[in-house]
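Removed from the display is one protein chain of the complex; every other protein chain stays in position.
The chains carry the letters A, B and C, assigned in the order they are written, with residues numbered from 1 in each.
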Amino acid sequence: MSAAIREYVQPGCTVFFGGMQHGEPSAAIHEIVRQRIERLTVVSALTHTVALLLGEGLLQKLVVAYLFDLYERENCLAGRARRLGAYPELEEMSHYGLSLALFAGQMGVPFMTTRSQLGSSYLQHNPNLKEIACPFTGQKLAAVRALNPDVGILHTQRSDPSGAAHRWGSLGMDLMGINACKTIIITTEKIVAPEIIRRDPNRTVVPSFRVAAVVEVPWGAYPLHLAGCYNSDLPAFAAMCRVESTYQAHVDRFIYGVADRTAMMQRLAEDHGQPYLDRLKIQQPIESTGVINGY
Amino acid sequence: MSAAIREYVQPGCTVFFGGMQHGEPSAAIHEIVRQRIERLTVVSALTHTVALLLGEGLLQKLVVAYLFDLYERENCLAGRARRLGAYPELEEMSHYGLSLALFAGQMGVPFMTTRSQLGSSYLQHNPNLKEIACPFTGQKLAAVRALNPDVGILHTQRSDPSGAAHRWGSLGMDLMGINACKTIIITTEKIVAPEIIRRDPNRTVVPSFRVAAVVEVPWGAYPLHLAGCYNSDLPAFAAMCRVESTYQAHVDRFIYGVADRTAMMQRLAEDHGQPYLDRLKIQQPIESTGVINGY
Amino acid sequence: MNYTLSEQMVVVAARLLQDGDAVYTGVGLPTVAAFLAKLTHAPNLTIIFETGIIRTDPCLLPQGVDTLPSQTLADKLSDAFYINTLAERGLVNLGFVGAGQLDRHGNINSTCVGDYRQPRFRFPGGGGACDIASLCQNWVAILRQKKIRFPERVDFVTGPGYLDGSPGARERAGLPPGTGPKKVITDLGVFGFVDGELTLETIHARAGVRLETVRENVAWPLRELPSVGETLEPTGNEIDLLRNRIGYRSGSVTESGG
Partner (left out) sequence: MNYTLSEQMVVVAARLLQDGDAVYTGVGLPTVAAFLAKLTHAPNLTIIFETGIIRTDPCLLPQGVDTLPSQTLADKLSDAFYINTLAERGLVNLGFVGAGQLDRHGNINSTCVGDYRQPRFRFPGGGGACDIASLCQNWVAILRQKKIRFPERVDFVTGPGYLDGSPGARERAGLPPGTGPKKVITDLGVFGFVDGELTLETIHARAGVRLETVRENVAWPLRELPSVGETLEPTGNEIDLLRNRIGYRSGSVTESGG
């Protein structure tokens, strides 16, 4: 993880994180904090641990529809960013607008359209939204300019060593987001044999020639839930962010104070007992019927 | 099948058939022929049994990128259509163009863009393609007008009784095509319990509120192959279409002469022996590892 | 009958849903309302969450929109793109949104108060609220009512209501014809729209709310139906389902959707 982040996430670059309220690459985000990679532009939707980049003053710009932590009454992170002189520039659009920006990026076209956001104030404040007329019908549309982040990080349930990975559960902006990126890092709960991936190639996220690095990192989305792997521990995360003292203690002990995610999970087990983590695991797994291929 | 086709496929309507060289809804197409539903506009990509609609004079218009049977040296179908006074109007664009027309239809926006087809003659002859300039960059783009077929038919490997269905294998234009349609008919190799579908909801094609009818029809894609089910018998189909005599004998015996696909497959077994069909079945099935959900 | 104002709000919202509807809901009261409708008069309801979850069975009450319970045994798991294409196609009958503020013409603001670049107050942002407010056939806002949250004109239109309230304003802006806010449900009353203006329809009188309180908690002279009624109370069955089947506890989920 350390090497992949160091090589591909440069200070000042634009990063997309997958995981819209589901299975975000939080271990990768911790590593970015640990390496203190600064002046990042972050493109993301409903990711929670991006809050740490805000609190640690590593953001230059946020391209988002929503970030809970901008609500200064609720926690200490935006205030910390201000004090560090690193309150990010905001570029805002709606969630659908953001998904279209990334989709256009995936497609290699300069924009996509929707009627959403017409009549709203987003169009006045975001230069990457413009009103246009349809060449066939004349109707008004909001054009959303394409986004191609420098690097994208997606956490997945399983991947082969080449980066052919399976992700399932709700997909938020994962597919258009990761496909839009110039460089792709896959983090995964488990590295598996290529055959496991290729027996169900419909579920493969991107072909491996698109993947720059693959990192195995169990619990890589904690404190988020990840389908098939573990439930979320978000209430604890939200409580920790509320005030400076608990926040500072948390980042010192669980990010700067450890080498990696494995060490972090060990500390969590030490501090709270192994049952604290065990209760997050899937209690009643439901396995799907597979699909058949072959000839 | 008979009732679903009679109710939803009206003379003169626009029909989308899924299955781009993979698992097309051929049983449904046979039923349309059997009911002699005329003046159809067909939107499709690399479907083979659409040839029967051409040969039977049931087409008014084709919205396609390619149809083998337009090649009059190769078989008798376009010639038959001419003699029946039903050689269809052609609206042509590239395959990617067609997928974008359907994608725009799915999205509910009036067009999508690509650089493909710029410089080509498609733009001069198809009024549903127009050159536009990007509002952000000024660059030229081909705008492809949205298509929303009246009815779409997709054949699937398994579906629950509500129409929540799983389809896998190569997907051609299946997803954007079926989503673009106003009314959706799902045909399926096998009706299964809802739980089978819901244990892998990432694979579900459309939510069931979008589905008007579900029809169980084993061998529903024959003579095409269908992942997990059977290999193709396309050489036999192509040979049959070459000359009038074999073509006429085929449609008389296997379409007009039977009530449904079950009866057709029985006739095939009678005429050629059961091993003829058995050899099409998957000889070496490869089953995927399932996915886990639950909490 | 004992019930909380949150329960009253949920019940009003649930009753707006019709059998066969597809509803786009956010975390909190809207999801509870959808589950309640499903268990009462709308068994064929389809519930859509913005991360891509489409389900017809209720699930364990999500603490967020997206949880393993809300994913598990869903009818379809898709993404934020797919569910909005359903909305833009006109296939989503109703959307629920929360809002930081809501103005006289139903415009919502979940972005900021004051100048956009130097705001006096920052909300977390609109998320998918603009998409719901723009694209669903109709939408309903649910929020607690305080005067500061009901300004005459919002500083930032995060989600379009009837804009300036003039006839056809949404359509002129390019929004899909016939869409717009249908109801606003607060802890004080229920509002509709007449000529594009927020209009009080009923107050939660049985729960002790007075007309004066409703009027005092908007920043302009409130338009009212000629005869403002009393909000129909929850039935015993509804409260039983809410508490014992759905597991809803007032205060156990946050108020806002979208």
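The rule is simple: a contact is a pair of C-beta atoms (placed from the backbone, for glycine too) under 8 Å apart; a residue touches a chain by one contact, two chains touch by 3 or more.
What you are looking at is a predicted structure, and each value in this text was computed from that prediction instead of being measured.
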Task: Among shown chains, those touching the left-out chain - done: A, B
- [ ] Identify the residue among B:A65, B:A236, B:V251 or B:I292 that touches the chain left out of the display.
- [x] B:A65
Open item on the list: Residue by residue, what part of subunit B touches the chain that was omitted?
Closed with: 20-22, 45-46, 64-72, 78, 92, 94-97, 99-100, 103, 114-122, 125, 131, 139-142, 168-176, 225, 227, 231-232, 234-235, 282, 286
Open item on the list: Touching residues of subunit A against the unshown chain: what are they?
Closed with: 106-109, 164, 179, 195, 197-199, 201-202, 204, 206-210, 293-295
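The rule is short, and it goes like this: only the chains that are shown with their structure count from here on.
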TODO: Look at all chain centres (mean of CA atoms) and spot the one farthest from the centre of subunit B.
DONE: C
Open item on the list: Comparing the two chain pairs, does A-C have more C-beta contacts than B-C, or is it the other way round?
Closed with: A-C
Task: Chain whose averaged C-alpha position falls nearest the assembly-wide average - done: A
Open item on the list: Rounded to a whole Å, what is the gap between the Cα centroids of subunit B and subunit C?
Closed with: 40
Open item on the list: If a residue has to touch 2 or more other chains to count, which residues of subunit C qualify?
Closed with: 67-68, 71-73, 77-78, 88
Task: Multi-partner residues of subunit A (at least 2 other chains) - done: 114-115, 139, 141, 168-169, 171, 225, 227, 231, 282, 286
